[in-house]
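The structure under discussion appears below in the form of structure tokens.
Missing here: one protein chain of the complex. Every other protein chain is in place.
After this line comes subunit A, so read on.
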Amino acid sequence: MIRVDRLFRLQRPSLDQAHQRLSVLILLFAAGFLVVAGRAVDLGVFQYAGDPAAPVNPAEADHRWQRAEIVDRRGEVLATTVASQWLYADPRRIQKPEETALALAEILPGQTAGDILRRFRRPKEFVWIEHNLTPSQVAAVNALGEPGLNFKTGSLRLYPHGRLAAHALGYTGIDGEGLAGLEKFFDRRLTDPARLDEPLRLSLDLRVQHAATDELALAMDEFQAKGAVALVMDVHSGELLSLVSLPDYNANRYATATPEQKRNRATYEIYEQGSALKAVTIAAALDAGLVRLDDRIDATKPIRIAGYTIHDFHGQRRDLTVPEVFTYSSNIGSARLGDTLGAERQKRFFRQVGLLSPADVEVTEVSAPRYPERWGRIHTMTASFGHGVSISSVQLAQAMAAMVNGGRLQPATLLADADRQGRHRGRQVISPETSAVMRQLMRVAVVKGTGSFADVPGYRVAGKTSTAEKPGQTGGYDHDRVLSSFTGVFPAETPRYLVFAMLDEPHGTEATYQFAGGGWVAAPTVGKIIARIGPLLGVEPRPADQTFIREAALLVQEKD
């Protein structure tokens, strides 16, 4: 009893205090729980998110993007964007991995069951199975009833015309980014939110593109060429109505195309284009007043210079008039004209007609030309007939158009005029008079010279053939590997369109007596294209006007 009493006295004050403080502690805890409870009510009731459709994981959000359409000059859709279904899996929810993988491999060509199963076994909650399923594939996947398979709506860039104009259009990646061609060049314009509803209108004419592609492919097949280019250009505006590069690919399946198919031979590949440049040389010499049409140029024997010999293929072994140099495509005569011009003047003129700078055309695959850094006498001579200077076909086409259109260099473009405001301004490079003479020369080259197979009754084709031996592997030129082209314009008196066809390493056939030159393989192709597009483009057929070429034709002495 005493002990208890003592205890009582000793600890009573302390214990009382402990109990007091304990009640404060209880209040603090109660307050703490109330605050937490209040926060829970705040979130769950006052900030209630409803039944949100938006998924928690951003990876599950729809994968849509937008991009303006691309149309041809007549409004035909060349590229558009549609919604598509993308299949993904949540491996953790897949009930029967093996069975499902086998079934999916059946539905999705190009996928193997083993590969799909490997993805099912990944410790993830989201794996892609396939992009852009067709509606019937979607239905087949849904019919599997597998809860772990699901779709997201994605976007798909669709090229309704497949191969047609694939090189000009380029293609678009899975996330809607332009990866090549116009799609890449105009990536910002096509994705500009303010202009999504406004299609990008091109200069291309789908009908012309189709005719050119068709004829070029036939020629490439007939002459077993390894590649080919066709261009149709409005000579006054520089607008390209057609740009064909073969072999081509289906823009909807760009991923499976080979590099060889994807290469744009019209803008990216540069070649020593050959004789077509004789037109440029002659125009420069005429325009500078250095030579007159009836001047005689010595082509009696090959020129030997700096260890090289310049030959003629259709050697006349006599003095030639200027129209003869052009019509018979004399290398010797051209070299002499170039020599008369001189290196400086020639280089300046080449630069003026755009042969020394990359074509300013609206695709990203454009190469810069290649030319000698030191432009010596030998270079002047070879450049006169198109060797030693490598340029793209589009560069050649725009320079040739300037020769016949009254003398204005109008840079090539893929855009229709409304979309091109301020982009290109042409410049006068030769006088209208010189240009008029050039039209005559080119018409005579078809009527009397190497380009006769290009003529089309009623459409008065003028033009120039090229047969350029390609540089060999060991230096020098390779006689068996040539680049054959024809640059045609029509109608000859007042040209409206330029049609260019080029075959890379064609082989002669029985029908061409094994010849593979531009006059044999490219000129007929241009003729066939013109025969098809002339009516489409509203060019009126008329009988050939012989008086128009009289001046030049009389200076051409017929071959024996």
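In the analysis below, contacts are C-beta pairs under 8 Å (C-beta built on N, C-alpha and C of every residue); 3 or more make two chains touch, one makes a residue touch a chain; residues count from 1.
Just so it is clear, contacts and distances are computed from a predicted model.
J.: Given the choices "Sigma-70 family RNA polymerase sigma factor", "Osmoprotectant transport system permease protein", "Probable peptidoglycan glycosyltransferase FtsW" or "PepSY domain-containing protein", state the protein name listed in UniProt for the chain not shown.
T.: "Probable peptidoglycan glycosyltransferase FtsW"
J.: One chain is left out of this view; which of A:32, A:75, A:114 or A:432 touches it in the full complex?
T.: A:32
J.: One chain is left out of this view; which of A:43, A:218 or A:536 touches it in the full complex?
T.: A:43
J.: Which listed residue (A:22, A:218, A:511 or A:536) would be found touching the missing chain in the intact complex?
T.: Here the residue in touch with the unshown chain is A:22.
J.: Suppose we count only contacts with the excluded chain; which residues of subunit A make the list?
T.: Touch with the absent chain occurs at residues 4, 7, 10-11, 14-15, 17-19, 21-23, 25-26, 29-30, 32-33, 35-37, 39-41, 43-45, 47-50, 52, 55-57, 91-92, 123-125.
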